[in-house]
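Got a structure here, written out as structure tokens. Questions coming.
With one protein chain withheld, the remaining protein chains of the complex are depicted in position.
Chain lettering (A, B and C) follows the sequence in which the chains are written, and residue indices restart at 1 in each chain.
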Amino acid sequence: MNFDFSDDQKMMRDSARKFLGDRSSLKVVRQALESDATYDKALWAGIAEMGWLGTAVPEEFGGVGLGHLELCMIAEEMGRALAPVPFASSVYLATEALLMAGSDAQKKAWLPKLVTGAIGTMAVSEGTGSPKISNTHVRVTNGTLNGVKWPVADGADCDLLIVLARGGDDRLSLYLVDARGKGVESEILKTMDPTRSAAKLKFTDAPAELLGVAGQGLELVQAINDHAAVLLAFEQVGGAQASLEMAKEFAMQRVTFGRLIASYQAIKHKLADMYVATELARSNAYYGAWALSTGSSELPVAAAAARISAIDAFHLSSKENLQTHGGMGFTWAGDCHLFYRRAKWLAHVIGTNRFWKERLISQLERKNAA
Amino acid sequence: MNFDFSDDQKMMRDSARKFLGDRSSLKVVRQALESDATYDKALWAGIAEMGWLGTAVPEEFGGVGLGHLELCMIAEEMGRALAPVPFASSVYLATEALLMAGSDAQKKAWLPKLVTGAIGTMAVSEGTGSPKISNTHVRVTNGTLNGVKWPVADGADCDLLIVLARGGDDRLSLYLVDARGKGVESEILKTMDPTRSAAKLKFTDAPAELLGVAGQGLELVQAINDHAAVLLAFEQVGGAQASLEMAKEFAMQRVTFGRLIASYQAIKHKLADMYVATELARSNAYYGAWALSTGSSELPVAAAAARISAIDAFHLSSKENLQTHGGMGFTWAGDCHLFYRRAKWLAHVIGTNRFWKERLISQLERKNAA
Amino acid sequence: MDFNDTPEEAAFRAEVRSWLEANAPRKQNANESMRGRHSEAELLVMAKKWQAKKAEARYAQITWPKEYGGRGGTPMQQVIYNQEEANFLVAGGFFAIGLGMCIPTLMRYGSEADRQRYVGPALKGDEIWCQLFSEPSAGSDVAGLKTRAERDGDGWVINGQKVWTSGAHYSNFGIIITRTDPNVPKHKGLTMFYLDMKTPGVEVRPIRQVSGESGFNEVFFTDVRIPDSQRLGAVGEGWQVSLTTLMHERLAVGDSPGPDFDELFELTKMLELEDGPAIKNSAVREKLADFYVRGQGLKFTKFRTMTALSRGQVPGPEASIAKVVSASKLQDIASFGMELMEAGGIIQDKDLSPAAGLFQHAYLYAPGLRIAGGTDEILRNIIAERVLGLPGDIRVDKDLPFNQLKAGA
Partner (left out) sequence: MDFNDTPEEAAFRAEVRSWLEANAPRKQNANESMRGRHSEAELLVMAKKWQAKKAEARYAQITWPKEYGGRGGTPMQQVIYNQEEANFLVAGGFFAIGLGMCIPTLMRYGSEADRQRYVGPALKGDEIWCQLFSEPSAGSDVAGLKTRAERDGDGWVINGQKVWTSGAHYSNFGIIITRTDPNVPKHKGLTMFYLDMKTPGVEVRPIRQVSGESGFNEVFFTDVRIPDSQRLGAVGEGWQVSLTTLMHERLAVGDSPGPDFDELFELTKMLELEDGPAIKNSAVREKLADFYVRGQGLKFTKFRTMTALSRGQVPGPEASIAKVVSASKLQDIASFGMELMEAGGIIQDKDLSPAAGLFQHAYLYAPGLRIAGGTDEILRNIIAERVLGLPGDIRVDKDLPFNQLKAGA
């Protein structure tokens, strides 16, 4: 039994923490909040330089050729630092999609770019609701795409789009679209987390190329999301942990009625609950990491459990961190809301908690029937 | 606006509290727990003598001719005292059923008996599941009833049974059965609350008489349960309040680490939560009482809200009262489990919380569509 | 038990209603509001006009004595007026703190000259008052205040900082609690004053909240000189004076604004989940039921309070129930509503987001409601101590002089 990351992997985490501590401090995050910029370009360039974008990409496509366990370690730190960059969209979604379903030519065309800082993302939703045939209207006819997708995370900044659309046969498939090519217009949307960006994309005869097997669009989206769920869970665990530490630090210096607020059971037990939720989420995320890194058939179940647990932990920790801060907590100038907002962003980005609970139980029924 | 009980009604509550304080102390309840008796016969006789069994029964049928508001006041005290008698079965269910659906002859035949101490109850369930056509197998053919019902609250002690059964037309109707007559066998079942009794009843050609309109069995059961839900809600509020008071009393005398446990926020906030739940339940019960007493069309919604709120409050208060007591709480000799058990009994007796939540939303949809 | 007015109440309600019909437009729907359509400055002008009209008809502060412009009415009449006014589209909200808390304090502790000078203009809406109590390092623990007032000849000089002051930026006057003696235990060295917000040395800075709005301010005091005649109550008795003010605050605490069961119910009818309309999903239905039951419980708890009022009783700290339940309920409803929108739930765009971003906005201001006017934790303490009679938290600082307390207090 060795249910832990290796020392090398942990060293990777430590160096990521150090790098992001310098380059993605809460001051940097706040600049993203206050400015009109959709992401921090300098930080993104630095991350590309560190090679993180290609952590799990084979060397033949320009990557570092490490695995998903190493990527999990980086993800945890990205979450802790609230890094205001399109890492999730580009690395967990677009890169994973190409690795999973891309032809050799597609991988060769795009992976080296993504690894060096080009931005990819997926365009799946058309408003509210989780994607299904009845609410997907974007259509590909004769190799060109038409319609509207929203919200698309980092949709205004990306170079590569992976779009879920109806093909000529009316079945759903994934398509690659050059976001800098013709027929793609974007409009930036206001989101719950202004340190992360989302867009509405309008396609007008945009050239599109099939990715993966035709008609397998929904299955592919789910398979990609299973990967992303584990990686996002590490981001969320990182965020929950940071929220807990922030709450603890405040409680250890704030005095009321002559005592540190950390000495009141209302605060002690609140922080204990945050700790418990975060540790359970971490354990579930570890199992997800194992399933992801070994290509286990347990991945659908493990990914769902990791995601549910991580959403719950970051939700609880971010809102109770704010509550622990009292008046300071709900000012714009205080940093609590940076976590509170990011927790919501991450909870929605590839299907919410209720969506994944339903998926978890379906998968368990399937396993059970088998 | 006069959203409160009248002084006369409150006086009735006070005198019920006094009577039950003497006659249904926790010592008396414990005797019911420890003995094989299915209810406390002396207490039941005393209650009959007080006239409470006929509180809402018109004088022409031997009742006191007061209303449901007065009955709510008594119910609250029955709940507080955990009275080990078939009050709910006989008064909230059987008596209400006769008042609602009985012919004049049926009322004349049975109400004067019930008012003076005969015991009535309803036999609806056949095992698990809420009653519907597919799980109701008991059948009436040519005026006689055959099949098995369980659990039937107070089924081993009753004089009158109101049974949900399939008629000759295969529709569900209610039937009156003389429980002391031929063809009725009972077997006492072990329940979660040994201070209240339940039975399995086997009917073999038992004579049965239609109650209310044929084919309206399920609708009648629900209408009767709407009445009972409000009255039970008062019992549950009484029980929740008593649990809170018991927890408070213990916390105000138990010392640990040199302080009253009542001075720790973990206990203070626990008790505050019990108080809040109990007061919300009380307010919802009040609205139910108003709807019941005025025959308002709001009753289905008000009864559901009262029941859900009351189940939650008694559940929380009874289990956290036990928790507050620590080690003493989980001994047989301690009294906490009397409340813990009764809370479960009351939560299951006419449909559980999840059943009533579904009913509440259906009713709100209906109202909303109208 | 009934929901009907007494004959006297019904008569008063009819009178109010006909006056309102004659003087204000009816709302087209229950959620219609002036806010959002107008700037704060515009709303302020309209509110002052409406307040003047109300004052003239003696509906402004119904329970106040006639000599101060009230009508010597009952609390129940005030409730009835509020219920009726809620059906009309009028601007308000600017005067609640002044008339609800500051002026009652002035009426009790000010001089006759003060009352003559200030009550009328406040009632008519000509002058607005704010309450300068909270400080950066004294949130829940109001008694740990640092803002100093020092004797200076016939008057006082104030230095320090207040925070969380609602409406300081549009207020003409404020009541302020200050520390006048740091050498005695912390509840004992406080003194209350009132002052003109234009007095030299007073600087108001808005605080931006998480939701982006600014309803609160920081107020800085630098050598602010005021005469002793602006003192309210005796020197060193500011704590007792503030209790009067805060008692009025508790009565004023209402429900949390924002989406409630009705809005969520509508949303679930509108949204599609994987397996059909959200309203048909049993998990959604159970959550809806929970929210409904909590909301109704609060509504009828308020009816019980109003009944007590109607009988001339004073409602107790039970009113804390409303705040502790409704603030976190709002946060939960907002979060759940967003969750039902799936990916679209994080979009805060009024045109794109279902319900025009109502749930998203509420998720951002709900945390403030769990904190302002007493945190959830303080309110549970209040319920435990004042309602249930449990012991207070252990105090380590009760009898220490203020200047020997730990930093931060």
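The rule is simple: contacts are C-beta pairs under 8 Å (C-beta built on N, C-alpha and C of every residue); 3 or more make two chains touch, one makes a residue touch a chain.
Predicted model, so just to flag it, every value in this text is computed and none were measured.
The missing chain, though absent from the display, is touched by one residue of B:T38, B:S89 or B:S125; that residue is B:S125. When the missing chain is restored to the complex, the residue among A:A32, A:M192, A:A281 or A:V349 that touches it is A:A281. Remark: the residues of subunit C touching the chain excluded from display are 275, 281-286, 394, 396.
Along subunit A, the points of touch with the absent chain fall at residues 1-6, 69, 248, 251-252, 259-260, 262-263, 265, 267-269, 271-273, 275-276, 279-281, 283-284, 286-287, 289-290, 293-294, 304-305, 308-309, 312, 354, 356-358, 360-361, 364-365, 368. Where subunit B meets the chain that is not shown, the touching residues are 124-125, 127-130, 132, 134-135, 150-151, 189-193, 198, 200, 253-259, 264, 266-267, 315, 319, 322-323, 326-327, 329-333, 336-337, 340, 344-345, 347-349, 351-355, 358.
As a working rule, only the chains that are shown with their structure count from here on.
Computed from the mean C-alpha positions, the centre of subunit A lies at a distance of 40 Å from the centre of subunit C.
One inter-chain figure worth recording: subunit A and subunit B are separated by 51 Å, centre to centre, where each centre is the mean of the chain's CA atoms.
Touching of two or more other chains is recorded for residues 377, 380-381, 393 of subunit C. Contact of a single residue of subunit A with at least two other chains is seen at positions 264, 266.
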